[in-house]
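Shown here: the complex without one of its protein chains, the others still in place.
Letters A, B and C mark the chains in the order given here, with residues in each chain numbered from 1 onward.
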Amino acid sequence: MIVQRLAGRLGISEIAFIAAVAGLAVLVPLANLTMPEGSLLHVSNATVVLFGKWMCYALLALSLDLVWGYCGILSLGHGAFFALGGYAMGMYLMRTIGTRGVYGNAILPDFMVFLNWKELPYTWYFFDWFGYSALMAMLVPGALAFVLGWFAFRSRVTGVYLSIITQAVTYALQLAFFRNDMGFGGNNGLTDFKDILGFQVQAQTTRATLFALSALALLGGFAAAKAIVSSKLGLVLIAIRDAETRTRFIGYRVEHYKLFVFVVSAVMAGIAGALYVPQVGIINPSEFSPANSIEAVIWVAVGGRGTLIGAALGAVLVNAAKTWLTAAIPTVWLFALGALFILVTLFLPRGIVGTFGSKLFGHRWSK
Amino acid sequence: MRFTRRRFLGTTAAVAGMALAAPSIRAQGAPVKVGVLHSLSGTMAISETTLKDVMLMLIEDQNKKGGILGRKLEAAVVDPASNWPLFAEKARELISGQKVAATFGCWTSVSRKSVLPVFEELNSILFYPVQYEGEESSKNVFYTGAAPNQQAIPAVDYLMASEKVQRWVLAGTDYVYPRTTNRILEAYLKLKGVKQEDILINYTPFGHSDWQTIVRQIKAFGSQGKKTAVVSTINGDANVPFYKELGNQGIAAKDIPVVAFSVGEEELAGIDTKPLVGHLAAWNYFMSIDTPENADFIKKWHAFIKNPKRVTNDPMEAHYIGFNMWVKAVEKAGTFDAEAVIDAMVGVSVPNLTGGMSSMMPNHHITKPVLIGEIQGNGQINTVWQTSGLVVGDEWSDYLEGSKDLISDWRKPMSCGNFNVKTGKCGGKA
Amino acid sequence: MKKLSLAIASLLLVLAALLTVPAGSAFAQTIEETIAKFATDRFPDTTRGVEEITRSGHPTALAIVEALGDNRLAYRRADRRVFVIGTDDKIRSAETGAVETDVDIDDLRRVRINNPIRQTIAAALGALRLGSSDPGQRRAAAEAIMQAREADQAPALEAALGREKDARVATAITQALAALRIVDTKQPESVRLAAIDTLADRGDREALVMLRSLPADAPAAIKQRAERAAAGVERHLSILSGVQNIFFGLSLGSVLLLAAIGLAITFGVMGIINMAHGEMVMLGAYTTFIVQEFLRANAPGLFDWSLLFALPLAFLVSGGVGIAIERTVIRFLYGRPLETLLATWGVSLALQQAVRTIFGSSNREVGNPAFMTGSFDLFGIALTWSRLWIVVFTVVVFACLLFVIRYTDYGLRMRAVVQNRAMAGSVGIRTNWIDALTFGLGSGIAGIAGVALSQIDNVSPNLGQGYIIDSFMVVVFGGVGSLWGTLVAALTLGIANKLLEPLAGAVLGKILILVFIILFIQKRPRGLFAQKGRTAES
Partner (left out) sequence: MNGPKTTEALLYLDGVSVSFDGFKALNQLALLIAPGEMRAIVGPNGAGKTTMMDVITGKTRPDTGDVLFDGGQHDLTRLDEATIAELGIGRKFQKPTVFESHTVEDNLRLALKAPRSVFPTLTARRTAEEKARLDELFATVKLGSQRNTQAGGLSHGQKQWLEIGMLLAQDPALLLVDEPVAGMTDAETFETAELLKRINRTHSVVVVEHDMAFVRELGVKVTVLHEGSVLAEGTIDQVSADQRVVEVYLGR
């Protein structure tokens, strides 16, 4: 039912987007697994991993756009939700290493062994069950968002004040996870994963599957976000973004709406993180660093805030640029990236899709 | 551009990363790529950029000598931007994209940890030039920096013997290298009969810039009537403010000497060292070392970097040793094939800059002399003590619970990174 | 036997000091051997060399030991002769002290020393300078002897005490004597107990060391008295440390304030989320570096004034860059504060890379001028000059800024624009120039902050990144748009942080502070000093 309700509301660009992502989700793994290496159609493992990473970033950007683009909540701490999801998954991957760690300790991860921990901290209990870990990957970011939002929105912390406290949250978490006493591996974080649900993380098929899953997650996230923004609730969100007090006087309890969308978005970010970790093979506190969260904001801005596909595209474009530039012009690439950000804000204030999207596909950017 | 097209269309990803097949698909005489994986931007650029330049210099130098096996070398430089997942991505790109024969790179442990699986999966070679906490031995990594027993323990011995230190402050940045090193030192000191109350351990965050409180703590700890020394595993960036505070609060080396494991000529270049004269550093190389090899190296470096003021430091020597070892091993193996080169590496020995020969051990760590030096007013470090012979890097510390029974030997038939002598099993394969 | 000869030696030394007759002759036949010890350049020999030359009372002894101390003692490989390289770069013979014109400095190798030797030297200098005519030197000498605790210096000290006129020097000598006596088993118990009291009166860390380091076999009575005295000293010190923490907090607070004050204008007043603020600070620091390099090369004499030259330059450089940014980027973004975040983020990336390309990515050395080095003691609280000056400096900057905004014509116009752009425009204020100037002002102040921070922190391309987040916290905590808020916020956070650090440790302390800010904003969503009128609203 949701589906058909959506179908009616999709612009051409969005249909194209869905088709593209779905296509990738199917074709890339196929081309990677079935095509012989060296054939024109073959997609290298490196490419699969890279694309997988971008899909996760895209989902993160999407979740950020949901709160920022549609509800005017600029979160400078969305990286925190992403990282928490990642850690939840990372902890599962650590636990499943079992006796294959260098010290062959069945219970304790390696870093605990050589830092001479005696028993497993309670925070690590149950993370050997995939189900539990997957649940936590969504629950923990959700819960954090709920608590933070509950207080912040009720006491009407808005605008830049909200942005800064979200930044404070992610910064505090970064420092906390740096502390080895926290028992999350300190600066080295969690690495050296062996397998996930019995499949080798390094294996080509696992990679392909993870990529496909990431792509599907992106589609799922898109569908959810689209469902929200195109419902009447979506109207309320934009109303809040444009005239918060007015919305109150019509009788909408603004804080509840913000809380709802903030939590949904955090959960999406958490899922993105959980899919990200097994593909890049490491999670460490620098994922919490404020700079990362700001970058995510920039992806959204580049792609076009308030346009879901824009957010996703922005994430992919910026990261593709990064991947290319850091290899092509390693010593000066920051100039290029910096210039890109400046130019986009100056000349494409509504982002790439926001500006061209409407021209090309008659896409209504603010809806 | 060529490279991006390959990325996006995934056209020519032939033999993804299988470096062993690489030579076959390369015409003889075509240049061989050598990966340089050091951060040129972000927080670590401060230390790593220099290593990038050294690699360029060494490669240029080798090409002047006619390259290896009649093939010129070509540096493939990328910028992982002090971002750990990006390190992994770049490593993969170097190996399977650019088909490098070997990679020289990484500084922080976390960056090494993040690329390790990639190198193992694609069976390529990484040379890691920085002193580190040990507790690791990979088939695909050659550790040319110091293990704790090649730096920390001799330093402590020296302080005990020649400065009669009885009381110890172990100050470090809160990450794995200081944590592990301090654990090892703590165990070692206790073994030497130092009591718990004579050991103060203190951790600070990265880039900690306000040292007033801690320096005062140290002062207080040192005023209990016993000779006190500080063993500093403070990470590069935080050292400048730390030493500035030391100098300002007037902690002179003759009262409370500070011995540092992460402070070399490069870090000192950022400080006025006059107040620090006499504080110590433990490394395997100092720029002040008076040998013809070193003089020659420094001359080349100044010529290459076009700045006679630039200093040299220990990780640079590590790359110098590692690179020459790789060259030798390739010649020995007669091919660039990673598998063959890895086997050829063990046993290779090349001259280091301190007047000895360093050799690659079966545990993929190398033999080095250990030098203790005192900081001079001109930012140089003068040797005041050095081990009579070379010390073998000990990957699995004998002073840690988990690892004292582990050994590593990559020679066939054992070829195991963490063989447990008690159980007789090779860990990680269970 | 040895003891006796020592006694004689020091006695002779005293005589030498008293009736300035060169007593060198007594050791004439051995002096060459003694000095030759330095030529082997082996630490044990050097140590012995120092000890012997000190006892010898040889006229050049002081010169030799001093030279060794600051690395000016050298020997010629060829004939193992030892020379003193004067601070005037003249080369003198170690034996005679006569200037040697035919010695080529390149043939000379300097005699190396290490920490143990430095200690010996300190003690030796003590012995040698005890007879100096300059009371300051005599006092330093007594201190040196006290720290070195060379038992055989006791007679010399007693003699010196006998003829000492200067009261302060006298106390120093008495304390030094006490330090020697409490461990001197030959002294009667009464004397040793008296010694303990003397040190107890001194009551600083040094005294604590002395009181704590009694030999295990010391008589119970002495041990007890010493322990009680030590406890007393420690109580005294712990009270001081409380005060000390406040000062630390104040100093940290002023650093935060200095870093944030510019942001309080660009972000707080103008509502620009200026991510490039940190880079403005960095530019200021690099300006200082350039100024110092220039002075080192061209006018070393002026080095101590380098900061004075750097301040206006840094203000101009950062301010200029700021204005350039405002004119080329930000002015198109007014009313879209969040867009400014993105653009300025781009700017900051570019600036960092620019500096990296020009100056290289490693730290640059910015020296501390004399007046900013070292520390001084205020009622037992050690204040470091650099920190103290930064506190003072911060206050001055803040005051100036307030003045500019409150009392100058520009300030008036600026406030007008901030409160009502349209109205200000219609009364003929050129708002766009006011904007440019204001942004320039904020950036310029950041630059000035950079000059100060270069004194205590790394000068590297990452300098700014270390301060940007804290700066935003300070401004927001204090209440966007309120300078006083920024002031209070910075000091509060600084002091809170420093009071927490000893209890919770540096990392946890910082986390707690952040949590506190987060909770506080819930209570006061507009910060400490909530502003009416236009704030940085999104």
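To be clear about the criterion, contacts are C-beta pairs under 8 Å (C-beta built on N, C-alpha and C of every residue); 3 or more make two chains touch, one makes a residue touch a chain.
Note that the structure is predicted; figures quoted are calculated from it, not measured.
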Neighbouring displayed chains - absent chain, whole complex: A
Out of A:Tyr252, A:Trp324 or A:Phe356, only one touches the absent chain, namely A:Tyr252
Looking at the full complex, which residue from A:Val157, A:Val236, A:Ala266 or A:Leu337 touches the chain that isn't shown here? A:Val236
By the document's definition of touch, the residue of A:Trp129, A:Trp150, A:Phe260 or A:Phe356 touching the omitted chain is A:Phe260
Just the residue numbers, please: which parts of chain A touch the chain that's not shown? 228, 231-233, 235-236, 238-239, 242-243, 245-254, 256-257, 260, 366
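Just so it is clear, only the chains that are shown with their structure count from here on.
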CA centroids of chain A and chain C: separation to the nearest Å works out as 46
Chain centres from averaged Cα atoms put chain B and chain C apart, in whole Å, by 31
Centroid spacing, where centroids are CA-atom means, of chain A and chain B in whole angstrom: 34
Taking each residue of chain C in turn, which ones touch at least two of the other chains? 352-353, 465, 507, 510
The positions of chain B in contact with two or more other chains are 40-41, 174, 203, 205
What does chain B use to touch chain A in their complex? 1, 3-4, 7-8, 10-17, 40-41, 77-81, 83-86, 88-90, 92-93, 96-97, 108-110, 113-114, 116-118, 121, 135-136, 174-176, 179-180, 183, 203, 205-206, 400-403, 406, 417-418, 420, 423, 425, 427-430
Of all residues in chain B, those that touch chain C in their complex: 40-43, 45-47, 49-50, 162-163, 174, 202-205, 207-210, 212-214, 216-217, 219-220, 223-226, 237, 240-241, 244-245, 247-250, 253-255, 257, 266-267, 269-272, 275, 278, 280, 374, 376-377, 379, 382, 384
Within their complex, state which residues of chain C touch chain A. 273, 275, 329, 332-333, 336-339, 341-343, 345-350, 352-354, 357, 465, 469, 472-473, 476, 480, 507-508, 510-511, 514-515, 517-518, 521-523, 525-527, 536-538
